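Below is one structure, written out as C-alpha coordinates; the observations come after it.
The complex appears here minus one protein chain, its other protein chains still in place.
Think of it as A, B and C in the order they're written, each chain with its own count starting at 1.
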Amino acid sequence: MTLKVLYFAWLRERIGVPREEVDTAAATVGGLIEELRAREERYALAFSDLKALRVALDQELADFDAPLDGVREVAFFPPMTGG
Amino acid sequence: MTLKVLYFAWLRERIGVPREEVDTAAATVGGLIEELRAREERYALAFSDLKALRVALDQELADFDAPLDGVREVAFFPPMTGG
Amino acid sequence: MAVRVQQEPFDYGAECAAFAKAASRAGAGAVVTFCGVVRDLPGGGMQRMEIEHYPGMTERALGDIEAQARARWALDAVAIIHRHGPMAPGEMIMMVATGSAHRADAFAAAEFLMDYLKSRAPFWKKEIGAQGAEWVAAKEDDERALDRW
Partner (left out) sequence: MAVRVQQEPFDYGAECAAFAKAASRAGAGAVVTFCGVVRDLPGGGMQRMEIEHYPGMTERALGDIEAQARARWALDAVAIIHRHGPMAPGEMIMMVATGSAHRADAFAAAEFLMDYLKSRAPFWKKEIGAQGAEWVAAKEDDERALDRW
(Lines give C-alpha, C1' and ligand atoms only; values in the text may rest on other atoms or scores of the structure.)
Protein backbone atom coordinates (compact mmCIF):
# COMPACT_ATOMS: atom_id res chain seq x y z
CA MET A 1 0.00 0.00 0.00
CA THR A 2 1.25 3.48 -0.89
CA LEU A 3 0.44 6.31 1.52
CA LYS A 4 0.90 10.03 1.23
CA VAL A 5 2.69 11.04 4.43
CA LEU A 6 2.81 14.71 5.53
CA TYR A 7 4.94 16.42 8.19
CA PHE A 8 4.33 19.83 9.78
CA ALA A 9 6.16 22.39 11.93
CA TRP A 10 9.34 21.15 13.68
CA LEU A 11 8.64 17.60 12.55
CA ARG A 12 8.81 18.77 8.93
CA GLU A 13 12.06 20.60 9.68
CA ARG A 14 13.68 17.58 11.38
CA ILE A 15 12.72 15.14 8.68
CA GLY A 16 13.62 17.63 5.96
CA VAL A 17 10.64 17.16 3.64
CA PRO A 18 7.03 18.35 3.90
CA ARG A 19 5.58 15.21 2.32
CA GLU A 20 6.54 11.92 0.73
CA GLU A 21 5.04 8.74 -0.70
CA VAL A 22 5.59 5.76 1.59
CA ASP A 23 5.19 2.10 0.66
CA THR A 24 4.16 0.22 3.73
CA ALA A 25 2.62 -3.03 4.92
CA ALA A 26 1.90 -1.61 8.38
CA ALA A 27 -1.57 -2.28 9.76
CA THR A 28 -1.68 0.67 12.16
CA VAL A 29 -0.22 4.14 12.61
CA GLY A 30 2.09 2.67 15.27
CA GLY A 31 3.37 0.11 12.77
CA LEU A 32 4.04 2.84 10.20
CA ILE A 33 5.98 4.84 12.79
CA GLU A 34 8.12 1.77 13.57
CA GLU A 35 8.98 1.44 9.87
CA LEU A 36 9.83 5.15 9.57
CA ARG A 37 11.99 5.06 12.73
CA ALA A 38 13.99 2.17 11.25
CA ARG A 39 14.76 4.11 8.08
CA GLU A 40 17.22 6.77 9.13
CA GLU A 41 18.48 8.65 12.17
CA ARG A 42 16.45 11.80 11.32
CA TYR A 43 13.22 9.75 11.44
CA ALA A 44 14.25 7.99 14.66
CA LEU A 45 14.91 11.40 16.25
CA ALA A 46 11.73 12.98 14.92
CA PHE A 47 9.58 10.13 16.23
CA SER A 48 11.46 9.59 19.50
CA ASP A 49 8.72 11.02 21.75
CA LEU A 50 5.22 10.14 20.63
CA LYS A 51 3.68 12.16 23.47
CA ALA A 52 4.94 15.25 21.62
CA LEU A 53 3.20 14.18 18.40
CA ARG A 54 -0.29 14.04 16.93
CA VAL A 55 -1.53 12.15 13.89
CA ALA A 56 -4.34 12.75 11.40
CA LEU A 57 -5.72 10.12 9.00
CA ASP A 58 -7.30 11.59 5.88
CA GLN A 59 -7.42 14.93 7.69
CA GLU A 60 -9.14 13.70 10.86
CA LEU A 61 -7.30 13.46 14.19
CA ALA A 62 -6.66 9.83 15.14
CA ASP A 63 -4.90 7.66 17.73
CA PHE A 64 -1.56 5.89 17.23
CA ASP A 65 -3.25 2.49 17.33
CA ALA A 66 -5.74 3.42 14.57
CA PRO A 67 -5.81 1.05 11.56
CA LEU A 68 -4.47 2.26 8.21
CA ASP A 69 -7.04 0.26 6.28
CA GLY A 70 -8.40 2.40 3.42
CA VAL A 71 -6.39 5.44 4.51
CA ARG A 72 -4.72 7.53 1.81
CA GLU A 73 -3.16 10.45 3.68
CA VAL A 74 -1.32 10.31 7.01
CA ALA A 75 -0.11 13.53 8.67
CA PHE A 76 2.24 13.82 11.65
CA PHE A 77 2.68 17.03 13.61
CA PRO A 78 3.26 18.52 17.06
CA PRO A 79 0.30 19.63 19.23
CA MET A 80 -1.50 22.53 17.59
CA THR A 81 -0.90 26.11 18.66
CA GLY A 82 -3.40 28.18 16.69
CA GLY A 83 -5.73 30.89 17.90
CA MET B 1 -34.10 67.71 56.78
CA THR B 2 -34.77 68.37 53.10
CA LEU B 3 -33.95 65.60 50.64
CA LYS B 4 -33.87 65.54 46.88
CA VAL B 5 -35.96 62.49 45.90
CA LEU B 6 -35.77 61.05 42.38
CA TYR B 7 -38.01 58.52 40.63
CA PHE B 8 -37.20 56.53 37.49
CA ALA B 9 -38.97 54.37 34.89
CA TRP B 10 -42.51 53.22 35.79
CA LEU B 11 -42.13 54.62 39.29
CA ARG B 12 -41.61 58.08 37.79
CA GLU B 13 -44.65 57.58 35.57
CA ARG B 14 -46.88 56.45 38.47
CA ILE B 15 -45.87 59.25 40.78
CA GLY B 16 -46.03 61.76 37.96
CA VAL B 17 -42.81 63.70 38.65
CA PRO B 18 -39.16 62.83 38.03
CA ARG B 19 -37.92 64.54 41.21
CA GLU B 20 -39.07 66.59 44.15
CA GLU B 21 -37.82 68.14 47.37
CA VAL B 22 -39.09 66.28 50.43
CA ASP B 23 -39.05 67.54 54.00
CA THR B 24 -38.76 64.57 56.30
CA ALA B 25 -37.87 63.54 59.81
CA ALA B 26 -37.46 59.89 58.80
CA ALA B 27 -34.34 58.16 60.11
CA THR B 28 -34.20 55.45 57.44
CA VAL B 29 -35.23 54.81 53.84
CA GLY B 30 -38.09 52.68 55.19
CA GLY B 31 -39.31 55.59 57.30
CA LEU B 32 -39.22 57.91 54.27
CA ILE B 33 -41.26 55.41 52.27
CA GLU B 34 -43.88 55.27 55.04
CA GLU B 35 -44.19 59.06 54.92
CA LEU B 36 -44.51 59.06 51.12
CA ARG B 37 -47.11 56.27 51.17
CA ALA B 38 -49.22 58.30 53.61
CA ARG B 39 -49.23 61.33 51.31
CA GLU B 40 -51.47 60.32 48.41
CA GLU B 41 -52.91 57.29 46.66
CA ARG B 42 -50.37 57.50 43.76
CA TYR B 43 -47.49 57.18 46.26
CA ALA B 44 -49.20 54.34 48.11
CA LEU B 45 -49.63 52.49 44.80
CA ALA B 46 -46.12 53.19 43.59
CA PHE B 47 -44.58 51.94 46.84
CA SER B 48 -46.99 49.02 47.38
CA ASP B 49 -44.44 46.28 46.56
CA LEU B 50 -40.96 47.01 47.85
CA LYS B 51 -39.61 43.77 46.34
CA ALA B 52 -40.13 45.42 42.94
CA LEU B 53 -38.11 48.48 43.95
CA ARG B 54 -34.52 49.50 44.48
CA VAL B 55 -33.08 52.52 46.25
CA ALA B 56 -29.87 54.52 45.87
CA LEU B 57 -28.53 56.98 48.45
CA ASP B 58 -26.32 59.68 46.97
CA GLN B 59 -26.03 57.52 43.84
CA GLU B 60 -24.99 54.30 45.59
CA LEU B 61 -27.32 51.28 45.84
CA ALA B 62 -28.56 50.82 49.41
CA ASP B 63 -30.96 48.76 51.50
CA PHE B 64 -34.38 49.90 52.72
CA ASP B 65 -33.21 49.94 56.31
CA ALA B 66 -30.23 52.22 55.54
CA PRO B 67 -30.03 55.43 57.64
CA LEU B 68 -30.67 58.77 55.93
CA ASP B 69 -28.15 60.55 58.11
CA GLY B 70 -26.10 62.93 55.95
CA VAL B 71 -27.82 61.81 52.76
CA ARG B 72 -28.77 64.47 50.23
CA GLU B 73 -30.19 62.54 47.28
CA VAL B 74 -32.51 59.50 47.44
CA ALA B 75 -33.52 57.70 44.24
CA PHE B 76 -36.22 55.04 43.87
CA PHE B 77 -36.53 52.84 40.80
CA PRO B 78 -37.39 49.34 39.56
CA PRO B 79 -34.67 46.69 39.09
CA MET B 80 -32.27 47.74 36.34
CA THR B 81 -32.55 46.39 32.82
CA GLY B 82 -29.53 47.76 30.96
CA GLY B 83 -27.08 45.96 28.75
CA MET C 1 -9.83 53.31 28.15
CA ALA C 2 -13.01 54.56 29.54
CA VAL C 3 -16.66 54.60 30.20
CA ARG C 4 -18.95 56.52 27.85
CA VAL C 5 -22.65 57.18 28.35
CA GLN C 6 -24.24 58.85 25.38
CA GLN C 7 -27.44 59.31 23.44
CA GLU C 8 -25.87 59.24 19.95
CA PRO C 9 -25.30 56.00 18.07
CA PHE C 10 -21.71 54.72 18.06
CA ASP C 11 -19.80 53.06 15.22
CA TYR C 12 -19.28 49.49 16.47
CA GLY C 13 -16.72 48.58 13.81
CA ALA C 14 -14.65 51.70 14.42
CA GLU C 15 -14.85 51.21 18.19
CA CYS C 16 -13.73 47.56 17.90
CA ALA C 17 -10.82 48.49 15.65
CA ALA C 18 -9.67 51.36 17.87
CA PHE C 19 -10.01 49.26 21.02
CA ALA C 20 -8.08 46.30 19.59
CA LYS C 21 -5.27 48.62 18.49
CA ALA C 22 -5.05 50.35 21.87
CA ALA C 23 -5.27 47.05 23.77
CA SER C 24 -2.56 45.51 21.60
CA ARG C 25 -0.25 48.48 22.21
CA ALA C 26 -0.85 48.04 25.94
CA GLY C 27 0.29 44.41 25.69
CA ALA C 28 -2.92 42.46 25.10
CA GLY C 29 -2.88 39.37 22.89
CA ALA C 30 -6.55 38.56 23.44
CA VAL C 31 -9.40 40.99 22.86
CA VAL C 32 -13.08 40.31 23.58
CA THR C 33 -15.88 42.64 22.55
CA PHE C 34 -19.57 42.29 23.27
CA CYS C 35 -22.40 44.34 21.85
CA GLY C 36 -26.09 44.38 22.58
CA VAL C 37 -28.47 45.09 19.70
CA VAL C 38 -32.11 46.20 19.87
CA ARG C 39 -34.15 43.13 18.90
CA ASP C 40 -37.58 43.30 17.35
CA LEU C 41 -40.51 42.17 19.54
CA PRO C 42 -41.73 38.57 19.10
CA GLY C 43 -44.07 38.73 16.10
CA GLY C 44 -42.50 41.99 14.93
CA GLY C 45 -43.96 45.44 15.40
CA MET C 46 -41.31 47.01 17.63
CA GLN C 47 -41.28 50.68 16.78
CA ARG C 48 -38.52 51.79 19.07
CA MET C 49 -36.80 51.19 22.37
CA GLU C 50 -36.24 53.93 24.90
CA ILE C 51 -33.61 53.73 27.58
CA GLU C 52 -33.88 55.91 30.65
CA HIS C 53 -30.91 56.31 32.95
CA TYR C 54 -29.82 58.13 36.09
CA PRO C 55 -27.26 60.74 35.02
CA GLY C 56 -24.42 60.90 37.48
CA MET C 57 -25.09 57.52 39.11
CA THR C 58 -24.74 55.79 35.73
CA GLU C 59 -21.18 56.99 35.23
CA ARG C 60 -20.28 56.13 38.84
CA ALA C 61 -21.78 52.64 38.61
CA LEU C 62 -20.04 51.86 35.32
CA GLY C 63 -16.73 53.26 36.59
CA ASP C 64 -17.06 51.13 39.71
CA ILE C 65 -17.84 47.98 37.68
CA GLU C 66 -14.81 48.69 35.47
CA ALA C 67 -12.59 49.13 38.54
CA GLN C 68 -13.81 45.82 39.99
CA ALA C 69 -13.01 44.03 36.73
CA ARG C 70 -9.51 45.55 36.65
CA ALA C 71 -8.94 44.47 40.24
CA ARG C 72 -9.97 40.86 39.55
CA TRP C 73 -8.27 40.17 36.22
CA ALA C 74 -5.04 41.19 34.52
CA LEU C 75 -6.51 43.57 31.96
CA ASP C 76 -4.54 45.77 29.60
CA ALA C 77 -7.62 47.69 28.45
CA VAL C 78 -11.32 47.97 29.25
CA ALA C 79 -14.07 49.98 27.57
CA ILE C 80 -17.78 50.40 28.19
CA ILE C 81 -20.14 52.38 25.99
CA HIS C 82 -23.87 52.54 26.82
CA ARG C 83 -26.51 54.57 25.06
CA HIS C 84 -29.72 56.08 26.40
CA GLY C 85 -32.71 57.68 24.73
CA PRO C 86 -34.66 56.35 21.74
CA MET C 87 -33.28 53.71 19.38
CA ALA C 88 -34.68 51.54 16.58
CA PRO C 89 -34.52 47.73 16.10
CA GLY C 90 -31.09 46.78 14.75
CA GLU C 91 -29.31 49.67 16.48
CA MET C 92 -26.49 48.99 18.94
CA ILE C 93 -27.47 49.63 22.57
CA MET C 94 -24.10 49.20 24.20
CA MET C 95 -20.74 47.47 24.09
CA VAL C 96 -18.04 46.30 26.45
CA ALA C 97 -14.49 45.39 25.45
CA THR C 98 -11.62 43.79 27.34
CA GLY C 99 -8.00 43.13 26.42
CA SER C 100 -5.61 40.83 28.26
CA ALA C 101 -2.52 38.71 27.76
CA HIS C 102 -4.73 35.64 28.31
CA ARG C 103 -8.00 34.86 26.60
CA ALA C 104 -9.53 33.34 29.75
CA ASP C 105 -9.12 36.67 31.58
CA ALA C 106 -10.50 38.67 28.67
CA PHE C 107 -13.59 36.43 28.41
CA ALA C 108 -14.24 36.27 32.16
CA ALA C 109 -13.90 40.03 32.58
CA ALA C 110 -16.24 40.75 29.65
CA GLU C 111 -18.89 38.43 31.09
CA PHE C 112 -18.45 39.95 34.54
CA LEU C 113 -18.86 43.46 33.12
CA MET C 114 -22.04 42.42 31.32
CA ASP C 115 -23.53 40.65 34.34
CA TYR C 116 -22.93 43.59 36.64
CA LEU C 117 -23.93 46.20 34.11
CA LYS C 118 -27.26 44.39 33.51
CA SER C 119 -28.33 44.44 37.15
CA ARG C 120 -26.29 47.15 38.86
CA ALA C 121 -26.10 50.08 36.45
CA PRO C 122 -29.15 52.38 36.47
CA PHE C 123 -30.64 51.84 33.02
CA TRP C 124 -34.27 50.97 32.29
CA LYS C 125 -35.58 49.78 28.94
CA LYS C 126 -39.00 50.54 27.52
CA GLU C 127 -40.29 48.82 24.41
CA ILE C 128 -42.68 50.81 22.25
CA GLY C 129 -44.66 48.62 19.84
CA ALA C 130 -47.92 48.74 17.91
CA GLN C 131 -49.78 47.60 21.08
CA GLY C 132 -48.32 50.32 23.25
CA ALA C 133 -45.35 50.86 25.52
CA GLU C 134 -44.04 48.51 28.17
CA TRP C 135 -41.16 48.66 30.63
CA VAL C 136 -38.93 45.60 30.26
CA ALA C 137 -39.03 43.43 33.39
CA ALA C 138 -35.77 42.44 35.02
CA LYS C 139 -34.99 38.74 34.60
CA GLU C 140 -34.31 36.50 37.58
CA ASP C 141 -31.59 34.88 35.47
CA ASP C 142 -29.77 38.20 35.36
CA GLU C 143 -29.83 38.55 39.13
CA ARG C 144 -28.67 34.94 39.56
CA ALA C 145 -25.86 35.52 37.06
CA LEU C 146 -24.12 37.67 39.68
CA ASP C 147 -23.79 34.74 42.08
CA ARG C 148 -20.98 33.15 40.14
CA TRP C 149 -18.57 36.06 40.64
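We adopt the following convention: a residue touches a chain if its C-beta (ideal position, glycine included) is under 8 Å from a C-beta of that chain, and two chains touch if they have at least 3 such contacts.
Owing to the predicted nature of the structure, the values given are computational and were not obtained by experimental measurement.
Partner chains of the missing chain, restricted to those shown and counted over the full complex, are A, C. The missing chain, though absent from the display, is touched by one residue of C:52, C:66 or C:111; that residue is C:111.
Within the whole complex, the absent chain has one touching residue among C:3, C:32, C:121 or C:138, and that is C:32. For the options A:1, A:45 or A:80, the residue in contact with the chain missing from this view is A:80.
Chain A residues in contact with the hidden partner, per the touch definition given at the top, are 6, 8-10, 12, 56, 59-61, 75, 77-83. In the full complex, chain C makes contact with the omitted chain through residues 11-18, 20-21, 23-25, 27-39, 90, 92, 101, 103-104, 106-107, 110-111, 114, 145.
What we mean here is this: only the chains that are shown with their structure count from here on.
Centres computed as Cα averages put chain A at a distance of 72 Å from chain B. Chain A and chain C have centres, each the mean of its CA atoms, that are 48 Å apart.
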